[in-house]
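Written below as structure tokens is the structure these notes are about.
Certain chains of the assembly are absent from this excerpt, and the rest are unmoved.
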Amino acid sequence: MKVDRMQAFSDGVYAILITILVLDFNVPEYHVGNLLAALIKQWPTMFAYVVSFLYIGTVWLFHHDFFQTLKFTNTSLNVINLVMLFSVTLIDYPTALVSNSLIRGNVADMRVAFIYYDLVALFISLTFAWLYSYVRHHPELTQMKKDQQHFYQAIKFDPIRSVLIYGLAIVATFFSIWLGTFLLLAGIVYHFLAYLRLSKSMRHALKVSK
Amino acid sequence: MKVDRMQAFSDGVYAILITILVLDFNVPEYHVGNLLAALIKQWPTMFAYVVSFLYIGTVWLFHHDFFQTLKFTNTSLNVINLVMLFSVTLIDYPTALVSNSLIRGNVADMRVAFIYYDLVALFISLTFAWLYSYVRHHPELTQMKKDQQHFYQAIKFDPIRSVLIYGLAIVATFFSIWLGTFLLLAGIVYHFLAYLRLSKSMRHALKVSK
């Protein structure tokens, strides 16, 4: 099966998901004349929106670049991809929960919301670990011949590291919401940095294999 | 008419449908500090989401692989495809009903919700039967020449079998919700297995015809 159509379907899911995040913004109930105050109270919605937008955006860039290295896809890869898309779509709901619990301001609720978010992020990283591992064991699917080994050497620990960061974030959240939040944000920033590195080593690998 | 654009439009509908399923998750009404308990009560929403995501995902894979065997499309096939997309979009609503009735826990309501789901699944399978039958009688549309007969021999009973399974699920639901649910899930698993088989026999058929 050609990779193009699977990539197009996946791009579609990412594009829709990143856009419907905006539906989390709802006109608040406000007394006439007090819209500004009501909007300022909604800052957690904007915060959660920015974080999730950049998170999904980064995951998309990852997905997109990685699938560019593939020549073919097969049934197993299609299933792995579907599970990965499934994991990514889950992020929409904890985004709303984080925003809602921050607005209400109860620490126990925030803890629940952040851990939900962490768990989904951890799940997403696990599906990436699965994807990397599968493709590493099926080099016939990729366009990279010579540098294959070196390429995966460079990136293969990235998903595991992400899983560790999100695991730590979950544990930390039990002791301190703010430390947990910091680790969650660190995880997302780590994704972005890992993307820049993948992007670089991939361009190198593709150049060598051509 | 080229197949590409119809496939792109259909992929779009599938991608949107599978992604907006996530809108079924709504922040529950909860007393401050009780978010966890409120979320646990929402397990049916997650259950229904997982089932429908995998179901639509499998139907997409089916659709996608099958249309790869086509060379051209014509007006009739466009209309069949529209009806098929119509049938698939219907699954969103019974997904919400199943989730809602499981949360409320009334057996009569669950029965209604599951039968609604079964009926839509049955309808989807009927449109696949229609599609298979149409293409079998219009071999000029496909890329497969030699193996045509053998290929359809292998898969032509799949939609009928699905229709039977969902029909049985409807009947069973009147006697036992759990048996009905089991049959519904069995139907979806059957789709997935049938997809693996289609995928295999299609690759074979395309190889032979080249």
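Think of it as A and B in the order they're written, each chain with its own count starting at 1.
Quick note on the criterion: contacts are C-beta pairs under 8 Å (C-beta built on N, C-alpha and C of every residue); 3 or more make two chains touch, one makes a residue touch a chain.
The structure displayed is predicted, hence computed values, not measured ones.
**Q** Let me spell it out: one sequence, repeated, and 2 copies placed. What is the copy number of the whole complex?
**A** The number of copies making up the whole complex is 4.
In this text, only the chains that are shown with their structure count from here on.
**Q** Using mean CA coordinates as chain centres, what's the chain A-chain B distance in Å?
**A** It comes to 27 Å between the two C-alpha centres.
**Q** Enumerate the contact residues on chain B facing chain A in the complex.
**A** Result: residues 7-8, 11-12, 14-16, 18-23, 25, 27, 30, 32-36, 39, 50, 53-54, 57, 60-61, 64-65, 68, 195-196, 199-200 of chain B touch chain A.
**Q** Provide the residue numbers of chain A that touch chain B in the complex, in ascending order.
**A** 1, 5, 8-9, 12-13, 16-17, 20, 23, 75, 78, 82, 85-86, 89-90, 92-93, 96-97, 100-101, 104, 106, 108-109, 112-113, 116
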